[in-house]
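Every protein chain of the complex appears in place save one, which is left out.
The letters A and B name the chains in turn, as written, and every chain counts its residues from 1.
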Amino acid sequence: MSDDIVLKVEDLHKNYGNVTVLKGVSFEVRRGETKIICGPSGSGKSTLLRCLNLITRPDKGRIWLEREEITNRNININKVRQKIGFVFQEFNLFNHLTALRNVSVGLEVVKKMNKDEARKIALEMLKKVGLEEHAHKYPAELSGGQKQRVAIARALAMNPAIIFYDEPTSALDPQLIGEVLEVMKALAREKVTSIVVTHEMGFALSVGDEMLFMYDGKIIERGIPQEVIQNPRCEEARRFFQRINELYVGKRR
Amino acid sequence: MSFWESFISYLLQGWVATLEILAISIPLSILLGLSLAVARVYGNWLISLIAGGFVALLRGLPLVVTLLIVFFALPKLGIYFSPFWAAVIAFIMCSGAYQSEYVRGAIRSIDVGQSLAAQALGMTKIQEVIYIILPQAFRRALPGITNEIIYLILYSSLAYLVGVQELFSIAKHFNSLQFRPIEIFSTTALIYAFMATIATLFFRKLENKLKIPGLETI
Partner (left out) sequence: MVTVWDYLPYILEGVWWTLGLVAGGLALGFIIGLPLSIGQVYGHRILKLIVEIYAWFFRSVPLLVLLFLFYWGIFPATGYKLDPLTCSILVLGFRSGGYQSQIFRGAIQSIGEGQYIAARTLGMSKLQGIYHIILPQALRIAFPGWVNEYAIILKDSAICFVLGVMEILTRTRYVVMATLEPLLPYFIAGGLFIALTYGGTKLVNMVYEKTKIPGLIGRM
């Protein structure tokens, strides 16, 4: 495996009871790449992301992060997770901490950095997402878009090898989506490696390097976003993008 | 010495003993309450069962009975405590059990997403509980904890039953010498009411100090 590969996934399977959610998923993410994953709800996208940072254990298959096999039982899960930033659909900010402390708490507690240094980095990260003026506000005092930008800063601060975004704009009001996408685009252009589960086709088209279309626990189509979106080969993908297009146009009108 | 002079000087000695009991029992009962709640929510089935059983037992027993068991019955099993420590231990166990119910409810009220986010940052379960869960749960449980501490202050008078020379026991003793029950017991009542009121004000102030927008009590 070359140094260029940040994440490699091989034949991932996951069952919940009798329901099979992932039926053999394989792909690689190169350094600096922005990988888009889309597909209808229930196709296994969120489960895939949770398997990748081991919040959920896959039943079968292997995952390597920077050449280290993380599906190995002897590995320290918490060490692995430090190298993976995770941005949730529902932000999941820590409600008792200010924006600044939300970003610095991982550095202080997990990376054992001293407070001043951690807060300096946290402030830089907040600056990066355009929120340095809101550093001392609590989550309840921020808008949805601001919360999600704090969450991105929190992930970024840990200096991860890769960031996972799990439908980062789905819980936002339409008028707040733009500010979050702008931040994500800027990071993509800086070549921050990421996997983005999203239905925002504009985002996929402008910064996505490769798009994976998932259906029923499998990746059934992959390619550069423009081709997958505009010229899907399989019927399921065609139907999906048609629906998305209708919704998207409907929302913006 | 006049009645009031000797009464007050007597009473002060008892008050000091009461304050000693409280100074030890209050912080330790809070600690026990937090620990029991964490054990019940995060412990494996055995730990959770033991902690849950302990809480149910202590909440089902009158504190008087717990206290008399600790002081009079446990020695039969080879476990001895001085009157002071028997009282303190009974108070900590009882109040801790009640407090843990509030903390457990508060822990359960914290959304799972924050726990996922803590895991995603690479926190261990212990780090998550200490830095993310408990600071929020404690704030939310604080009004309930305050109530239990007020009860604890009042019930500390039960220590007299095992022979601790605390406020009430001194008052009762003084009454047996002077027999002026109205003056003696109403003064004692006001001292307890004073302590309870001060504690209420203190905890309300603490609550305000710890207040965070969006983290209201349950």
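Simple rule for what comes next: a residue touches a chain if its C-beta (ideal position, glycine included) is under 8 Å from a C-beta of that chain, and two chains touch if they have at least 3 such contacts.
The structure presented is a predicted model; accordingly, all values stated were derived computationally and were not measured.
Within the whole complex, touches from the chain that is not shown fall on B. Residue B:64 is the one among B:64, B:177 or B:210 that touches the chain not shown. Contact with the undisplayed chain is limited, among B:6, B:82, B:109 or B:197, to B:197. Looking at chain B, the residues touching the absent chain are 56-57, 59-66, 68-69, 72-73, 75-77, 150, 154-158, 160-161, 168, 171-172, 175, 181-182, 184-186, 188-189, 192-193, 196-197.
Note that in this section only the chains that are shown with their structure count from here on.
Measuring from the averaged C-alpha position of chain A to that of chain B gives a distance of 46 Å. Residues 111, 113-114, 116-124, 127, 131-132, 135-136, 139, 212-215 of chain B touch chain A in their complex.
Taken together, the chain A residues at the contact with chain B in this complex read 53, 55, 78-82, 84-86, 88, 90-96, 105-106, 109-110, 138-141, 151, 154-155, 158.
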